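Omission of a single protein chain aside, the complex is shown with its protein chains in their original locations.
Chains: A and B, in written order; residue numbering restarts at 1 for each.
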Amino acid sequence: MSVAGPVRERSTARCRAVVVGAVLAVVLATYLSLALGSRQIDPSVVVDALLAPNADDNDYMVVRDLRVPRTVLGLLAGSALGLAGALMQGLTRNPLADPGLLGVNAGASLFVVLGISLLGVTAASGQVWLAFAGAAAATVVVYAVGSGPRGPSPLSLTLAGTAVTAALTSVITLVLLGDLETLNQYRFWSVGSLVGRDLDAAVGVLPFIAGGVVIAAALGPSLNVLALGEDVARGLGAHLGRVRVLAAIAIVLLCGGATALVGPIVFVGLVAPHFARWLVGGDYRWILGLSGMSGAVMLTLADVIGRLIVPPGELEAGLVVALLGAPVMIALVRRRRAGAW
Amino acid sequence: MTAQQHGFAAVGLRLGYEGRTVIDGLDLSIPPGQVTVIVGANASGKSTLLRGMARLLRATGGLVEVDGRDVRSIPTRQLAAIIGLLPQHPTAPEGITVVDLVGRGRYPHRGILRQWSATDAVIVERALAATSTLDLADRRVEDLSGGQRQRVWIAMALAQEPDILVLDEPTTFLDVAHQLEVLDLLLELNRTEGTTVVMVLHDLNLAARYADHLVVMAGGAVLTEGRPREVITEVTVREAFGLECRVVDDPVCGSPMVVPIGRFHGPSI
Partner (left out) sequence: MSVVAGSRTRRRRSVATASGVLALVLVVLFVASLTLGSYSISPANLIATLTGSGESGDRFIVLGLRLPRATVAVLVGVAFALAGALFQSLLGNPLASPDILGVTGGASAAAVTALLVLGLSGPAVAASAGGGALLVAAAIYLLSWRAGVHGYRFVLVGVAVSFLVEAMLGYLLTRADVRDAQSALVWLVGSLSGARWEDAALVALGLAVLLPVLMLLTPHLLVLQLGDDTATGLGVRAAPARTMALALAVAMAALGTAAVGPIAFVAFVSAPIARRIVRDGLALGASALVGAIIVLASDLAGQHLLPGGLQVPAGIITGAVGAPYLLWLLARAQRSGGLA
């Protein structure tokens, strides 16, 4: 009687339990995001506001008009970022891959800046499409440059991403230097915030993010095989080229969408997959889903913290994520043994 | 140029990595002027022991002594003039030429201003000649074959003019011909210059051929040591490697040769 059977059942049971826990965490984060802020709102009021709103009451307005949008954005963008991060780490076999490193943020930012400056696009809904296009363009360039005859290597991808980011940032700065108005708009967009967007933007971007999710879900088994190394993966019959292209498409859809919605946010894509891996082990079929949920929780909670931490003002979610994410990343780096990288 | 003889020993040595002790209370005395080979199964501690003796790894207990002095009390540059080292995965910077690489072996002997002197050139040349790499002088190290590269690294260690040469698995990743090339070179060095050679080898039969003194490690301790003929027995191999075997005389040179017995290949009953 083999030992493998019960072992696999145990770990699947554990993964299922973790997923249930994650869903609960998402619900909790959602609730907190609706209830907490410069104005504490009772649970019953929150529920009422969602189901049977009374337009006159201030509390209801706060919940419906202010907090629901940012909660939705946090969940949507956070899950997209977490998922994209997991894809990137699986694709490049680099435990420190982050969508920001692929130049996505810089590309999105550049197009947004150009849009504001040259085309006068100041509405969030317009900026969304610019960011999306820019992210896609940058990723394509980075991917093309970072790929050799045998595909991309972790180091060259990261190098290419960094180079592209630096180049685009230079152009962005050039534009901003001459255009005060654009600078004024851009600097708020560039720190990454869940505020100031409306749900229409989210609805518009949703199909793209959904597309990314679908592709990602399909890639789970392939990523598991890819994790064994290219040669082994080929030996097991994986179509490396196809997997890479699909993964890249998914990353652009997810990441471009997220950045388009909330601006450039780092660390979520980096930390969420690690968290997931810590809870469920190395199987990408579980890691992907859990990364998405972790990312959603992370970004939403970061937004909540940002509301509470400097009353009466607020700290943008992107800043909170950076403040909290950097120590986490450093701790991650320190934990590994020197030879493990 | 004849090498000086030094005492080189581990006394009650304790070594480990980040909280995990690999070797505890080990005593080993390296016979001067001989070829000592350390063998053992994977994770037996042989590389750890070698690194500890070459002061690459700090002892957490006990000490390593050279001529009766604790190595920690000897300035590292002075030690480098006595002990030459070839670590397991030496890295050569991109674009470096053979002469340049071997020349860096002169570091422990240079004065404060580190000027290249005529003596340095002579010694580097001699090291290249000893390793038969003189004709590779201008070539880039990265363009050389595995065997050539190993010889160049040995030349660098030789340029240190060491009395003791410590090598960590100098034959890994080399094909058989190159393995013999390197080992013959080391043996010649020992026989002509009297250089003490201490090395870790993973091939038991090569170890038996080349060692004057064989040390068998198991579980972080010295299982047995002595001349190959005394040490390599079926019992020892079983205990150290978990391997059933027959020990016969090598038909070429008479040293003990281990012939493994496996599931499909064994003496017919």
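In this section, a contact is a pair of C-beta atoms (placed from the backbone, for glycine too) under 8 Å apart; a residue touches a chain by one contact, two chains touch by 3 or more.
On a predicted model such as this, the values are computed, not experimentally measured, just so you know.
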Selected residue (touches chain absent from view) among B:L128, B:L174 or B:V216: B:L128
Hidden-chain contact residue, picked from the options A:A25, A:V145, A:L199 or A:L308: A:V145
Chain not shown: contacting residue from B:L49, B:A80 or B:V222: B:A80
Absent chain, residues of subunit A that touch it: 96, 100, 141, 144-150, 153, 155-156, 158-160, 162-164, 166-167, 169-171, 173-174, 176-177, 180, 183-184, 187-188, 190-191, 266-267, 315-316, 318-319, 322-323, 325-326, 329-330, 333-334, 338, 341
Subunit B, residues in touch with the chain not shown (by the definition above): 18, 51, 54-56, 75-81, 83-97, 99-101, 103-105, 107-108, 110, 114, 116, 121-122, 124-125, 128, 134, 137-138, 156-157, 160, 166
